[in-house]
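Heads up, one of the protein chains got dropped from this complex, but the rest are sitting where they should.
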Amino acid sequence: MQNRTDLALELKEEKNIGSAQSGIIVKTRIDTTNHIKETKIIIKNKKGEDSLGKPKGTYITIEAKDLSTNDGSFHKEMSEALFLNLKEMLNKKKKILIAGLGNADVTADSLGPKVVNNLYITRHLQKEGIGNYQFELSAIAPGVMAQTGIETSEILESLADRIKPDVVIVIDALAARSYSRLNKTIQISDTGIAPGSGVGNHRNEITQHTIGVPVLAIGVPTVISVPAIIHDVFGEKSLENVSENIDEEFISMHVTPKNIDESMKRISYTISEGINHLLHN
Amino acid sequence: MQNRTDLALELKEEKNIGSAQSGIIVKTRIDTTNHIKETKIIIKNKKGEDSLGKPKGTYITIEAKDLSTNDGSFHKEMSEALFLNLKEMLNKKKKILIAGLGNADVTADSLGPKVVNNLYITRHLQKEGIGNYQFELSAIAPGVMAQTGIETSEILESLADRIKPDVVIVIDALAARSYSRLNKTIQISDTGIAPGSGVGNHRNEITQHTIGVPVLAIGVPTVISVPAIIHDVFGEKSLENVSENIDEEFISMHVTPKNIDESMKRISYTISEGINHLLHN
Amino acid sequence: MQNRTDLALELKEEKNIGSAQSGIIVKTRIDTTNHIKETKIIIKNKKGEDSLGKPKGTYITIEAKDLSTNDGSFHKEMSEALFLNLKEMLNKKKKILIAGLGNADVTADSLGPKVVNNLYITRHLQKEGIGNYQFELSAIAPGVMAQTGIETSEILESLADRIKPDVVIVIDALAARSYSRLNKTIQISDTGIAPGSGVGNHRNEITQHTIGVPVLAIGVPTVISVPAIIHDVFGEKSLENVSENIDEEFISMHVTPKNIDESMKRISYTISEGINHLLHN
Partner (left out) sequence: MQNRTDLALELKEEKNIGSAQSGIIVKTRIDTTNHIKETKIIIKNKKGEDSLGKPKGTYITIEAKDLSTNDGSFHKEMSEALFLNLKEMLNKKKKILIAGLGNADVTADSLGPKVVNNLYITRHLQKEGIGNYQFELSAIAPGVMAQTGIETSEILESLADRIKPDVVIVIDALAARSYSRLNKTIQISDTGIAPGSGVGNHRNEITQHTIGVPVLAIGVPTVISVPAIIHDVFGEKSLENVSENIDEEFISMHVTPKNIDESMKRISYTISEGINHLLHN
């Protein structure tokens, strides 16, 4: 029974990993407004992978400097920080396919579809010679396996193979360990998505290896897993003691705050604005 | 920190209360198909109220006889059982105002709005002399206080005062202790709704006392509270030990299964069919 | 068979009514940015009512100066113009109940519910002493009569009687004659809503007379009626000629553009931002 988080930042904190440790580089930056804190964690090699339990690559976390004050008032600052980091990671790649993962009918899992629903899509316009944009955006919200019967990775692989984007950006709801980070933190990584992460576990690997082009991932923690809750309350030991009392269905359940609808509306808008900003710059 | 359930049946089981005990009567019935189990708990007096921690009245629980087999295949049987019990409780009352409580934008709290969305509303038809129905149905899904700024009880009191129904039926998502009952159990009571129960706690008392006419309540457990989860895993003692580690926001969070969208679609349909059945009988 | 529009501005244009005519005052204003045109039509007396076919009061229309250029890029200017006009019309009234009329499940009729869904509601916060706002906002999206069986006016009358706002603002989708104005024009009036106007005709009179407090109305034309379409194409005479060929169901149908979803998302956001602006000013 694992104490699961999809945030590299939480793994780093939990394992108390600093920049000194070989294989991992950690950089922290407070932006000029002094409101937003960015933490960049670079896993450089196999050694880094083993110590953090995440694949090699860069993980950037954007959060309000003082988490408890983030009631949505830093919408613009977070959106801008996302835009700047995305732009750097895209590094001249122009044709972007956005994949909004997750289940639109389950509030806490609806981040991906909600973001896609607010994007300014340009691919069809550019094909018809309408407008002149810095980037070409296309998007899909494929649904989850219970709705389609198809692995999300299969849908994205076949589509990417057909329309040949330079890069795929997947948007997904994540699980965190700490409830103070729920709906307040954005993680961007250049590693794609590996099996077992995310809220609904709705795919196999979606990475450059399977998709054929680089895959960026934007995620927001929206739920806590039941084991993480138990760990939070009772500490490390508790999980070993209780594992035999708990069945699988129970572990697969998720914990969400009551006002999850407001949070999802706000944070999905922050992300779509950050992406739309690419077009006009 | 309380180990909360809205199901009278779970309180009875927890406190091991039987029919013998003064103040409470418990009757169990397996229906003719042998698939559905009905438990009727009648709290007769103050003594019964104190031992069960629920107001005086009748609480009927409808569930599949073997809970683990209820994958939706007993839809028709549960719908029929709901209809029969409702009809008996209504006892000749003809003008019904249905109130679908809860937040349509939060999947686990959307039971009320979803049921209302599938009802066959007749009040306006009958006022215009169209059709001939056994019952007059009107309905409202007022939203939750974060959306309206108004107590749900205020909305219902003023509306009932205006349109003068014979009875109000409130539909609401409930909290259970046991995850095996989630989305598989229907509770009907003639007591209305008291503060502090339900998923989102989105109202004050909605009872005959405040509304002015009898109030029936139909509920389905869709979430488990965090304290109940901890109790389930670690037993009674745990809750006392940890109470100082846990803040209020944490306690207010809810635990739901991953496929909550499918469950809500199914069980809300079961309930709306049970109510619609009144019209054609 | 009437050539219906809910816009005072279109009635004025159709009847070629100018300021000179007794009973009606027309003022036009181009705002400082030179992008937004405001037309204020004041119907002063019975004579004005008869010539325009609208109740006495003030009707302000906000539109882009050059309608054909309004692809959403004037969102901020329109939102600001709405805010300024609302503020003036409210004239120190502080307790506002917003009523989002219409059917959330019919795209072209969903303006009211969509606006309510984006409002920053404060009434419950102020009652609990949280925050300090210039205005107290509460809101309800009561649904349409086919969903509730209850006249919208009955719901609002009883609710206003209970919570005693200083003013009610109803938000509703309107019908226009000209398709070039669809989803591009906002009308604000201080007359409330009279029977027969709006998309779905989903209410009786909602005015100070019935509600007991002043009623402002904010509307956007989202549909054209079938008779208006025929009039547009064939001229005045056509409507008389064809009236016997057309049955009632046909006339009640509505014409909408294909991209109505995008328009509704944009214009409802413009309106909710205009209202929310009241709180922080």
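Descriptive notes on the structure:
Residue numbering begins at 1 within each chain, and the chains themselves are lettered A, B and C in the order written.
Going forward, a residue touches a chain if its C-beta (ideal position, glycine included) is under 8 Å from a C-beta of that chain, and two chains touch if they have at least 3 such contacts.
The shown structure was predicted, so the numbers you read here are calculated from the model rather than taken from an experiment.
Checked against the hidden chain, the listed residues C:F83, C:Y133, C:Y179 or C:Y269 yield one contact partner: C:Y179. Per the touch definition above, the residue from C:T5, C:N103 or C:S158 contacting the chain not shown is C:N103. Touch with the chain omitted from the figure is made, among A:T61, A:T107 or A:T122, by A:T122.
When you scan A:A139, A:V215 or A:I230 for touch with the missing chain, the hit is A:A139. Residues of chain A in touch with the missing chain: 105, 116-117, 121-125, 136-143, 145-151, 154-155, 157-159, 161-163.
Where chain C meets the chain that is not shown, the touching residues are 103, 105-108, 146, 179, 199-200, 224, 226, 229-230, 233-234, 238, 242, 245-246, 249-250, 252-262.
Following the convention adopted for this analysis, only the chains that are shown with their structure count from here on.
Superposition of chain B on chain C using C-alpha atoms only gives a rotation of 180 degrees, nearest 5. Here the spacing of chain A and chain B, counted between their Cα centres, is 36 Å. The centroid of the Cα atoms in chain A and the matching centroid in chain C are 40 Å apart.
Within chain B, contacts with two or more other chains are made by residues 105, 146.
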